[in-house]
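What follows is a structure written as structure tokens; I'll ask about it next.
Yeah, one chain of the complex is gone here, protein chain that is, but the others are all in their spots.
First chain written, first letter: the chains are A, B and C, and each begins at residue 1.
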Amino acid sequence: MSKIKVAVAGLGRIGKIHLKNLCRNFPEIEVVAVMDVLDESKKIADEFNVPVFVKSFDELLAIEGVDAVVICSPTDTHADYVVKAANAGKQIFCEKPLDLSLDRVKEVLEIVEKSAVKLMLGFNRRFDPEFKKIKQLVEDDAIGDVQIVKITSRDPGPPPVSYIKVSGGLFLDMTIHDFDMARYISGKSVKEVFAKGAVMVDPGIGEAGDIDTAIITLTFEDDSMAVIDNSRKAVYGYDQRLEVFGSKGMAQAENNFPNHHKLYTETGISGDLPLHFFLERYDASYNREMSEFIEALVSGSEMPVGGNDGLLSIAIGLAAKKSVAEGRPVKLTEILN
Amino acid sequence: MSKIKVAVAGLGRIGKIHLKNLCRNFPEIEVVAVMDVLDESKKIADEFNVPVFVKSFDELLAIEGVDAVVICSPTDTHADYVVKAANAGKQIFCEKPLDLSLDRVKEVLEIVEKSAVKLMLGFNRRFDPEFKKIKQLVEDDAIGDVQIVKITSRDPGPPPVSYIKVSGGLFLDMTIHDFDMARYISGKSVKEVFAKGAVMVDPGIGEAGDIDTAIITLTFEDDSMAVIDNSRKAVYGYDQRLEVFGSKGMAQAENNFPNHHKLYTETGISGDLPLHFFLERYDASYNREMSEFIEALVSGSEMPVGGNDGLLSIAIGLAAKKSVAEGRPVKLTEILN
Amino acid sequence: MSKIKVAVAGLGRIGKIHLKNLCRNFPEIEVVAVMDVLDESKKIADEFNVPVFVKSFDELLAIEGVDAVVICSPTDTHADYVVKAANAGKQIFCEKPLDLSLDRVKEVLEIVEKSAVKLMLGFNRRFDPEFKKIKQLVEDDAIGDVQIVKITSRDPGPPPVSYIKVSGGLFLDMTIHDFDMARYISGKSVKEVFAKGAVMVDPGIGEAGDIDTAIITLTFEDDSMAVIDNSRKAVYGYDQRLEVFGSKGMAQAENNFPNHHKLYTETGISGDLPLHFFLERYDASYNREMSEFIEALVSGSEMPVGGNDGLLSIAIGLAAKKSVAEGRPVKLTEILN
Partner (left out) sequence: MSKIKVAVAGLGRIGKIHLKNLCRNFPEIEVVAVMDVLDESKKIADEFNVPVFVKSFDELLAIEGVDAVVICSPTDTHADYVVKAANAGKQIFCEKPLDLSLDRVKEVLEIVEKSAVKLMLGFNRRFDPEFKKIKQLVEDDAIGDVQIVKITSRDPGPPPVSYIKVSGGLFLDMTIHDFDMARYISGKSVKEVFAKGAVMVDPGIGEAGDIDTAIITLTFEDDSMAVIDNSRKAVYGYDQRLEVFGSKGMAQAENNFPNHHKLYTETGISGDLPLHFFLERYDASYNREMSEFIEALVSGSEMPVGGNDGLLSIAIGLAAKKSVAEGRPVKLTEILN
């Protein structure tokens, strides 16, 4: 059986993770080419023995025999690259978000829909072992009817204000993962969003028109609810927890730690902080995510995260922005229609 | 030194707890009389060797030498009894809430204010060792500026629908404790309330015009926030947790358990459920509460929970009701003015 | 029904605890007299409204109508007082150990045996909620056949060397509780003892002929085992844990804490130390112990801890001493016969 030929576009932090996983852990595929706009990224290609390095996405698509592309380039290239890849008949994995404009996302998804290819979006947290376990408990009906979903999602520190200005802001850049998690874990559709935001971490973020602290209440179609709390800066590190409460019980997922030692001294009991940020915390999830992408490629089955998941998370993010701006709950239909 | 003479009004569940603590744990006071409308409550008086048992509050106040009254009778008697006790010059401990009507509460507090007596309200959770520890960490600045307060407050099962009809509903009967906790733990004033509610536990509660599941976002004067989640029915028992997130760190208070054993078997690791309900969970808090009341009596110092704390919690509760009814955030000024 | 009349001998730390529990928590009994050799202990009698205070045990026994005595005086008085009380026909609760001499213990137990009274010994840890839960799991066969019992027992600091000289040393003064726990939790007889000891905490303890650090392996009749580790000084406080491993699983009992908060800061996660010493840690156990003593008095049923339990724990302690002295395992029959 011949190997599936994969090309990777974009060799930033996430691109390098996917490249490493693809090269090391999946004998059923072969990375035949990588693309990055920076010359120095050729070194990365060499390190992983990838035979072809190019600097544009068009060149990448022109390479003979590529079956699938993994798109990890900056957000503003996602939509174009996905359209090009779909037109070229390549299977697609693309990092989230597809685009910050809902209309553009819809347009892209229509093109993909009409094409012969499938698209998977990089909501990696769905593949985290802690959260996957909770999802499984929900599916096994161990929790019963889901009534309340609680997501704690706090970063160890804010990105540069310059990045915040182009990222779409807290809700589209950071909370978007939590919006997807709320939908995924409950298996329910969101109908209304109420968000309160504040600038507590860095006034510069406020001057850039964004917030750095937020509480968001999502109402699902059946009136059950999710609540998310966000901060751009938890001094103790990356805080990623999940709790699902239902008619039969409650399940909690904890942070991940480098070790679980306890030290007892005269002054108290202490232990290590959680894994510091997403590269460490979600290391296993990135690998599983790629594994499920490859499995879907091989088997021809449905992608585990589809384009519509991306669309809805963006819509919820836009509703949250509108809710903060207008000081009122916003129906998702206001955004989607 | 002569002992302080205390009389207890109302010998329901809470009344009996206060009576027991007063009789057993505080040698500096003496319970000289108890009052209850039911004849059979005389047995309780006898059990604790309380010399006088009466059936009306007026009789209780008429007893010679009573210094202070502890009011644990039904909610609809609180306002009247407090007014009578204040007029009679008795120091007052009264269970929450003072009344379901804000105007009546204001009226009563004015009377107390003008009187020579002090009033303490029974927000017992402030005296729980778990929450007191978190409060101390906030005061010690171990958490820094408080940015997010998270309160989980779920009952093991709903009260009878008949009770719900007269109790003022979820927000005034149950969440009122959480509103007080949010104010107490943060030391901040609430300026806005947004609440979403649903009927997930019992349709009868919905038919009675109330909700049984809720998420409430409180905005403090400085834009920091608190979020509360409530359910009338957690099948695993009483769930009372608190988390405070700030600029220097985060502190969590856990549920209380009958023991902390872990059992490892072929099928998993298991442990006991939390203490089932408030009588067990807040056993220590009731004792400490009474202890601080007596200390304030003895020393003449400020009461640790004042009438205004009751007023504000009721106002927040009314704002939450209005928020659910009108589907929008409600400013506290809308309620208070 | 008339109340059982109890007299308490000895008002040191433990005596005061028992007195307080007896006075406050058991309406079915009445403390009619207390005895202590110190004049100033009369204050304690007054504080608890005990009508009679005497300074000798003979006077105590001479008081009309006393049904039971609770003996909390120094160890070297236990044997004499028990014999006198038995001869006077009083039911007896006595703190451990009965005596440091095995022959004297046997003699006393024979006298009690022939008398009309029952004797309960103060192995209070059997009544600790954490350990009781483990015992219940063993009895419910949740752990299966017990194969290994592990006891961690460390004090926050050593007693004065002067006390160590008269206490019988580590094994008879401190480990004796653990020997009883090993027997109680397993429900098995000990046949062999091997102990290693060291002086790690205070050279003065070594000079007094004792050790301050020890590991003891007990072999039960069926070859299953218990292991105990002791230290006179755990800088982090009182460390009292238990683990039982068997054919169906394993159960663990944890230390007790003043609260279970967790504080996350830039430098790590921290929490409070265990309750500092036995008065706090075993507070509940002292009360339950007295409760079961009273229950046995009232119902006339078997005492929950008998004289033989004291005898065997002392014998194991003597075997442990011999094992350290001779550097070899010691059969219990070498001690008992």
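Basically, contacts are C-beta pairs under 8 Å (C-beta built on N, C-alpha and C of every residue); 3 or more make two chains touch, one makes a residue touch a chain.
Keep in mind that this is a model prediction, so the values were computed, not measured.
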item	value
Option from B:235, B:279 or B:336 whose C-beta touches the chain left out	B:235
Residue touching the undisplayed chain, where the options are A:263, A:298 or A:325	A:263
Listed residues C:231, C:265 or C:313, member touching the removed chain	C:231
Hidden partner chain, residues of chain C it touches	144-145, 147-148, 150, 152, 154, 194, 196, 198-200, 213, 215, 217, 219, 223-225, 227, 229, 231, 233-236, 239, 245, 247-250, 327-329
Missing-chain contacts mapped onto chain B	234-236, 264-266, 268-273
Touch list for chain A against the chain that is not drawn	24-25, 27, 47, 129-130, 133-134, 137, 142-143, 248-254, 258-266, 272
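In the analysis below, only the chains that are shown with their structure count from here on.
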item	value
Mean-CA-position distance for chain C and chain A (Å)	58
Length of the line joining the C-alpha centres of chain B and chain C, rounded to whole Å	40
Contacts with two or more other chains, residues of chain A listed in rising order	234-236
